[in-house]
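All protein chains of the complex are present and in place, except for one that has been dropped.
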Amino acid sequence: MKISIQINEGPYQHQASDTAYQFAKAAIEKGHEIFRVFFYHDGVNNASRFTLPPQDDRNIVNQWAELGIKNADGEPELVVCIAAALRRGMLDESEASKNGIDGNNIHPAFRISGLGQLIEAGIQSDRLVVFGD
Amino acid sequence: MKISIQINEGPYQHQASDTAYQFAKAAIEKGHEIFRVFFYHDGVNNASRFTLPPQDDRNIVNQWAELGIKNADGEPELVVCIAAALRRGMLDESEASKNGIDGNNIHPAFRISGLGQLIEAGIQSDRLVVFGD
Amino acid sequence: MLHTVNKSSFERNSLKSCLNIIDDTSVILLIEDGVISAAKNTNAPMIADLAAQGRVYALQGDVEARGISSKLADNIKLVDYAGFVDLVVEHGTAVSWV
Amino acid sequence: MLHTVNKSSFERNSLKSCLNIIDDTSVILLIEDGVISAAKNTNAPMIADLAAQGRVYALQGDVEARGISSKLADNIKLVDYAGFVDLVVEHGTAVSWV
Amino acid sequence: MTTKKFMYLNRRSSFGTVYAIESLEVVLIAAAFEQDVSLAFIDDGVYQIVEGQNADGIGMKNFSKTFHALGDYEINKLYVSAESLEQRGLSSNDLMPLVYEDEDDDWAEKPSVKVVSNAQLSKIMSEQDVCLSF
Partner (left out) sequence: MTTKKFMYLNRRSSFGTVYAIESLEVVLIAAAFEQDVSLAFIDDGVYQIVEGQNADGIGMKNFSKTFHALGDYEINKLYVSAESLEQRGLSSNDLMPLVYEDEDDDWAEKPSVKVVSNAQLSKIMSEQDVCLSF
């Protein structure tokens, strides 16, 4: 089955991203396709390549990156909502340079895009599961 | 009076930072001293200089920065918990270079420090008020 | 003491928990979604006695933002942010039921 | 449908809201702090009937993390993450009471 | 394009968290996809469409007027839980008068908001293909 996921919360503060990751991993192991993971609200903070958790703790961003969720064209399907991201200081190279910010922090396994990608995930997938606070 | 503030949540997702800001502003206007604002948990995300809210919305990071809360030595007293910050990808120049990350995102009106600064704020201040989810 | 409650008593248990612990001299300030508990509704009895004693405050900006200015329960005292600061100064230790 | 509830019924109203709306054929999966409602406690009656019908699941990892494995209420079915995926596949539209 | 039934589940008030405004942003985008869209307001979510919200005093953006735009995008199924309203001492008179023009009825102006029982909401929810929770 094609399954998509919406994540409303950032890493560490709430269990939402952890649960969603375990769910996604289990779905892939069972042979399902994760069509898209859409990071919305504080969920956009899961895409930060700056995170440095303690050595003895999980690295939530890397866990997501290592799942390697991509589409047929090889594009990442870990999608970060652009409006929510800009509001919270999550920038890719293009948004940073467009806005004159001298840095960017989106992990390359994620991509920034619009809210339409969430609706599209709902249309294209057999199931959409929301994780939040 | 000397008043300190602890903020447990990031900008935009919860009202905590907005309320804390309005409270701090009112306290200063009434002649009180804001001894320190300690940003803990997701509160560390209030310190991102990358945030780009929509034109018609408030810029929470800049609002805090403009309050200009500093100590007698001119150091910022908007203090970001280092452990919580690293976990969530909030880095200053020093932490970034120490950890081999090619960028940093802490606004210069804030500084990173340890949890002892929260305890110290509790000791040194007449009041400590917590804002959270 | 000053107890602040920032969530609706319909959504969370924080007001109830605060009321379980609050002593006879402390006051409550409802802020953010906590002001929903200041409206005339089925949860209003929770704070009616305290309010009658003049010990329940609500943040005016939050009340107006939620469109409940005309529906406040009896004896709720409205304060602005400056009034919030005064409550913190006057009532000693502040306890946040976040 | 599959309804997921991720918060304790002592802290929030989400389980109660879910129970107000759930239809006769849907099932509930308790996850994260939602599993607290799967323990034998004063809130257990809320889901006792549904559980007796075999319609209440709880995520095993979350149950173990909260130290309540030996205190589960009757008729709660434990699933792992693979079981969570199966529930999503089998029960159609998923509704999260976040 | 496939047409699916999307429900947007709103259970929180307007300003305490960002969910209300960011939910509305999704709904506005959703309009472009020509799907069947319903909004459900349950629990404190009913406060999102209460008339007379004024955010001046808290320094936040008042987005509640944006709900009036939904009718223009043919989003006209806003279901409000009667039980949630009642618990909160509210009635349909306290809600914003949101309307749409019905193209099947000579563009007559009709109310978008329907106050329904939890039992009715249950039935409406069970007909959905996708439920987005905020």
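To keep things simple, chains are lettered A, B, C, D and E as they appear, and every chain counts its residues starting from 1.
The working rule: contacts are C-beta pairs under 8 Å (C-beta built on N, C-alpha and C of every residue); 3 or more make two chains touch, one makes a residue touch a chain.
As the structure is a prediction and not an experimental result, all values here were calculated from the model.
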Q.
Going by the contact rule already stated, which one of C:D23, C:D74 or C:E90 would touch the omitted chain in the full complex?
A. C:D23
(Q) Using the document's contact rule, name the residues of chain C that touch the chain not shown here. (A) 1, 13-14, 17, 20-23, 25-26, 93-98
Q | For chain B, residues in touch with the removed chain | A | 6, 8, 40-41, 83-84, 114-116, 118-120, 122-123, 128, 130, 132
Q: Spell out, residue by residue, where the missing chain touches chain D.
A: 6-8, 10-11, 32-33, 36, 39-44, 60-62, 64-71, 80
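By definition in this document, only the chains that are shown with their structure count from here on.
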Q: Walk from chain D over to chain E along touching chains and report the minimum step count.
A: 1
Q. Going only between touching chains, how few steps reach chain E from chain C?
A. 1
Q: Give the chains in contact with both chain A and chain D, ordered by label.
A: E
Q: Determine whether chain A and chain B, two copies of the same sequence, contact each other through the same residue numbers or different ones, counting it as same when over half of the numbers at the interface appear on both sides.
A: same
Q) Counting in whole Å, what is the centre-to-centre distance of chain C and chain D, each centre being its mean C-alpha position? A) 32
Q. What is the distance, in whole Å, between the centres of chain B and chain D, each centre taken as the mean of its C-alpha atoms?
A. 38
Q: Determine the centre-to-centre distance between chain A and chain B, using the mean Cα coordinates as centres, and give it in whole Å.
A: 26
Q) Using the touch rule from the top of the page, what residues of chain B touch 2 or more other chains? A) 12-13, 15, 19, 22, 57, 133
Q. If you look at chain C, which of its residues touch at least two other chains?
A. 6, 10-11, 32-33, 61, 80
Q.
What's the complete list of touching chain pairs for this entry?
A. A-B, A-D, A-E, B-C, B-E, C-D, C-E, D-E
